[in-house]
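Removed from the display is one protein chain of the complex; every other protein chain stays in position.
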Amino acid sequence: MTQVTIAKAEAPAAAPRRAVRRLDHRTRSRITAWMLGGITLLFLLYQWLPILTLGLLSFSGPTGGTTFPMNGVSLHWYRELWDASIMNDFKPPLARSFLLALACSATTVVLAVMAAQAVRGRFRGNGLFFYLLLLGIMAPGILVGFGFALLMRLMGIELSWDTTAFVTHVTWTLPFGFLTMLAVFNRFDARLEEAALTLGASRLTTFRRVTLPIVLPGVMGAGLFGFSLSYDEYPRSLFTTGADLTLPLAVMAQLDRQLTPELYAIGTTTTAFSFIAIGIFTFAFWVLRRRVQARKP
Amino acid sequence: MSTIRPGSPTSYWLAVPAAAWMLAAVVVPTLLLLWVSFWGGRAFSTASPLTFDNYIRFFSNGAYLGLVLSTFGQAALLMAITGTLGYSIAYFLVVKLQSARWRTALFLAFVIPFWTSTLIRAIAWVPFLGVNGVINQALIFLGLTSAPIEAFLYSMAGITMAQVSLYTMLAAGPVVYMLNTIPPALREAAMTLKATPFTVWRRIIFPLTLPGVVIGQVLVFLNVMADFATVATIGGNKHALLGNLVLNFYEGSQLRFASVVAVLLMVCMLAGVALALRVVDIRKLGA
């Protein structure tokens, strides 16, 4: 009983002392957080400001230059882009890039799922196979592009966006899709497959009916990699595309000729296009994941 | 037991298309570059005799050697800046930021540009850096300078600024991944063993994120070493790194020289990767 009384008498005296001490380590931790947070926000600003400025300047008036002031707000440069002459018409390159990206996306998905499933099979030499695929990320585009162009030249094969460029693009997109699928399969609960197998499903059926639906969100991720990396690819395209340019090549060619707000307009358009692609894939990813999770219980 | 039997022929066949593709389009071309770089004689053909002439001529040119050094210098500079920045950002996002909603929002803001065109992002720096560019306009407006500074566009400073914005994500990403794999209990255990927050970071968190740091540094190193597009966009034709030299020789139809530089680039990069692989196992990160 006596202890309780002492405790009660002491409580108010203890409170302010605690407040002083608490300030000490908490403030220090908060200062670190604010400093790192400041760095993060400043960097985000630094990263986004040019992109946003590019977007803003693309809407400048007909007399606007490549920097501020904008001399009015207009869609002049977008109209210019639309009515372009043959010399700087971005529409065909855009179409090529889009088709190429779709093809790369599909190829990446198929090959990446096969490759990741193969690695799950732990065949002899799968370690080497892993590094072989990783080489596609590690080897710089300029080397792959140049080397492949040289090879085509020696073999007498004509360079073209839909053949040679496609081949080099996939060497770039496939490893990303492969790593994505490896990560997905790593988190995949193989007991689900075992359950299906013990219920009498064949391996192929199990893969089609159990494995694939569950890893489908990851497959979408691999597809997004395939699409967006190919759509924006520059160094490999530079060496292997031939006469009909893809969009990044056309943009760079225009930059070499002259820097006009028209270039900002095309930059803004492709960036917006990338955002839309990400949006669509993210939405599909989200829907698929919800469907898988809803089925779980 | 799974849908694939370990070591079965099926797993070989599944691996064949991807392996063949990478062999034909990455390994063979790279070996070809190596071969071509030794070609001598007058005609450019597979019958050329093999010599060291191309290398000797390359290395006897001081300007080219300087270019090798400045490329390494640029890579080291970028590794230092993006490494520090990237770690700070990753640490803030994963450890310090309490609100899950803000974490997602800031993380997306950080990552989304990575999914857009690097080329366009590099071009976006051009209106910023020019003599009448946004930076100069801002500096004059703030009264920090009276006349525009010409040091940004067509300069290494401008190239560096753009590269920092392009490659910090590469340095931060693997660190974010590694930080996420550290159980909170480890940090707490260290604290109950009387380690102060800085000591916890130095002795526990940093060593455990080291593989991520190394991977990030490798990615930045590889990208900067081979970057010619940013250099061309912002540096005009006034500045060049090894990558630009490859392109110059290629466009000038000096294919053997281009191959020499490409091989040199490859050797530098392989050395960098090999060094990093001695420190960490990349497979752990991919998995």
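Remarks
We call the chains A and B, going by the order they appear; numbering starts again at 1 in every chain.
To be clear about the criterion, contacts are C-beta pairs under 8 Å (C-beta built on N, C-alpha and C of every residue); 3 or more make two chains touch, one makes a residue touch a chain.
As a convention for this text, contacts and distances are computed from a predicted model.
Set against the options "ABC transporter ATP-binding protein", "Acetolactate synthase", "Acyl carrier protein AcpXL" or "Putative tricarboxylic transport membrane protein", the UniProt name belonging to the omitted chain is "ABC transporter ATP-binding protein". Checked against the full complex, the candidates B:A190, B:I215, B:V263 or B:A276 give a single residue touching the omitted chain, namely B:A190.
Where chain B meets the omitted chain, the residues involved are 183, 185-186, 188-196, 199, 203-204, 207-208.
Here is the rule we use: only the chains that are shown with their structure count from here on.
Spacing of chain A relative to chain B, judged by their CA centroids, is 16 angstrom.
Interface residues of chain B, counted against chain A in their complex, comprise 1-8, 10-12, 14-15, 17-19, 21-30, 32-33, 36, 46, 85, 88-89, 91-93, 96-97, 106, 109-110, 112-113, 115-121, 123-128, 130, 132-134, 137, 164-165, 168, 197, 222-223, 225-226, 228-229, 232-233, 243, 246-247, 250, 255, 258-259, 262, 265-266, 269, 273, 282-283, 286-287. Those residues of chain A whose C-beta lies close enough to touch chain B in the complex are 25, 28-29, 32-33, 36-37, 39-40, 43-44, 46-51, 53-54, 57, 65-68, 111-112, 114-115, 117-124, 126-127, 129-130, 132-136, 138-144, 146-148, 150-151, 154, 167-168, 170-171, 174, 178-179, 182-183, 186, 190, 193-194, 197, 203-204, 206-207, 210-211, 224, 228, 231-232, 234-235, 238-239, 248, 251-252, 255, 259, 263-264, 267, 270-271, 274-275, 278.
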